[in-house]
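Take this structure first; my questions come after.
Right after this comes chain A.
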Amino acid sequence: MLRTLRYVGAAVAALTFGSMQPAEAQQRGGAATVATIGEPNTLDPMVSAGDLLGMITQHFYETLYTFDKNWELTPLLAEKLPEVSADGKVYTIPLRQGVTFHNSQPMTAKDVVASLKRWTDLASRGKLVAGNIQAIEAIDDNTVRLTLKEPFAALTALLAFNNSAAVVMPADHMENPIKEVIGTGPYRLKERKADQYIQLVRFDGYKPREGEPNGFGGARKQYLDEIRFVPVPDANTRVEGALAGQFDYADLLPVEAYDRLRGQSKTEPLMLESFGWAMFIMNNKQGMMTKLDLRKAVQAALNAEDMLAAAFGKPEFYSVDGAMYPKSYVWRTEVGTEAYNQGDADKAAALAKKAGYDGSPIRILTSRQYEFHYKMAQVAAEYLKAAGFKVDLQVVDWATLVQRRAEPAVWDIFITHSPFLPEPALIAPLPDTYPGWWASETKNKLLTAFNTEMDQKKRIAIWADIQKLIYEEVPFYKVGDFNALTAKSPRLQGFTASPWPYFWNASLKQ
Partner candidate 1 sequence: MTRYVIRRFLGMIAVMFTVVTIVFVIVRVAPGDPAAVMLGPDATAADIATLREKLGLDRPLILQYLYFLGQLLRGDLGQSIFLNMPVLSALAERAEPTFFLTLFSILIASAIALPVGILAAYKRGSLFDQVATTLAMLAASIPSFWLGLIFIQVFAVRFSWFPVSGYGGPDASFIVRLSHLILPATTLGIVSSALITRFTRASMLDVLNDDYVRTARSKGMGEFQVVMKHAFKNALIPVLTVIGLTAALLVSGAVVTETVFSLPGVGNLVVSAVLRRDYPVIQGALLVIAALYVLINFVIDMLYLVVDPRVRY
Partner candidate 2 sequence: MTNASEPNDGALLSVRNLEKQFPTSSGTVRALSDVSFDVRRGCILGIVGESGSGKTTAGRCILRLIEPSGGEAIFDGVDLFKLSEKELRAYRRRLQIIFQDPYSSLNPRMRVGDIIGEAIDTHRLARGAAREERIAQLLGRVGLRPEHARRYPHEFSGGQRQRIGIARALAVEPELIIADEPVSALDVSVQAQVLNLMQELQQQLGLTMVFISHDLSVVEYLCDDIVVLYLGRIMEMGPAQEVYANPRHPYTQVLLSAVPVADPRAKRDRIILKGDIPSPLNPPSGCVFRTRCPYAVQACAEIVPPREDVSRDHSVACIRQAELAGQREFENQENLL
Partner candidate 3 sequence: MVITASSGVGTGAALALPPHVQLKVEDLQTYFIQGASTVKSVDGVSFSLSRGQTLAVVGESGSGKSVTSLTIMRLLAHPGRIVGGRVLYRLRGGDVVDLAQLPEKRMRAIRGREIAMIFQEPMTSLNPLFTVGDQIMEMILLHESVSRDEARVRAKRMLELVEIPAPERRLDQYPHEMSGGMRQRVMIALALSCNPSLLIADEPTTALDVTIQAQILDLLRRLQKEIGMSILFITHNLGVVAEIAHEVVVMYAGRVVEQGLVLNVFERPRHPYTRGLLACIPDVRRDRTEGGGRRLLNAIPGNVPSALDLPTGCAFAPRCPLVVDRCRELPPLIPVSEDHLSRCWRYDDL
């Protein structure tokens, strides 16, 4: 249910891995308690793309590949990176030997083939490639071959994501829903009490890769005896639990808590900068927002700075930035951003008049699951009202929102957010099919060119045109960038901040 929007989990490049190396030798033992934002509705990482699910399941289910600290592809269950045929259609993946499942059965190519097939059947990301797959087969016990119909550059990245993940399960445990959680990870599931805890214990049969830890890749050390994920849906309770030393790690905290977390003995804040960006998606298919002038009127009316301030509090937690990428990305450009953050009620009113706005309310769909969506919506509503619009703010739960946004007849604007993706082509609202249904001829032309172009410099230039187009056609409104706040106990050592925090390699100071 708490499916988040960090679609393709790829790299939050701006995040720096490994910034906190242990000052002293890490100790073995102890149980780390991790406060999560809620209860996952399944422990099967294939059936949902939720970050929460990915964060938990990566401890016991492993993928063939993963990312190292530089967000480069690195093998995990695979022995090494795949051999790709010259035409880019055949991937030969050698498997690591001696890997055993939690039920002590050795992992073989048969398991991998079955798992990949299950993934292409069930997982939303697997379905992306399903149509393109010719065959998945085991060449021998330790080699798998994947044959594509057409080349697909993103395949390895998809295989490496830890949500909607292509994890390897035993071939004889392929049921849906899964009956037993049997993976290959460094920790195994001991007990799950819904809404209470998910208890993981060290898997003694785990054989880490050789070498040193490197991001999600490299060796995975099993210092902790146990990892406990405790669902604490109320953000403030997570803060308080962290303050009281009840949690060794507390995920996604309200940024207002930053000051409270600072200078505490039992916890310390962790800031993940440029965690993501928020957007207002407009309905380009049906209703009043199909009129460009009205979209422009909304663009003119909104004051992004106030929306960000209301949503994230202090300026150090957000940046008022209209560009689609922050400064550290190669895709960064400020083309078109003069239309960002206007807050010009008069201009908006004039545009609305021009568009023949009839006074019917703009239906804004938002949810309180993400408090900042809701806050932005409220501020936006005030600015829109100031510009003479009527606003019908529909606050529903996230599941309902996801359900309703698929219906073009019932909304005009909905609010969502996304992390910064290394590949702009994967930005959610760009394809025609995404709710919002931005389908303009110019866009299609630019996007095709962007996807087929292999020269990085040219692609950057095309991307600038796309960004300009976004400001011209206003298919959605970018509100701005935001950071994320989490907290960890000073006892927790060797822990690396990440959007999907993992607790192998981490230890507790006793």
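A word on the picks: all candidates are chains of the complex that A comes from, given by their letters.
Just so we're on the same page, contacts are C-beta pairs under 8 Å (C-beta built on N, C-alpha and C of every residue); 3 or more make two chains touch, one makes a residue touch a chain; residues count from 1.
This is a predicted model, so every value here is computed, not measured.
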item: From 1, 2 or 3, the one in contact with chain A within this complex; value: 1
item: Complex contacts: residues of chain A adjacent to candidate 1; value: 1, 31, 33, 39, 41-42, 177, 190-191, 193-197, 199, 228, 230-234, 237, 240-241, 243-246, 397, 399, 402-403, 406
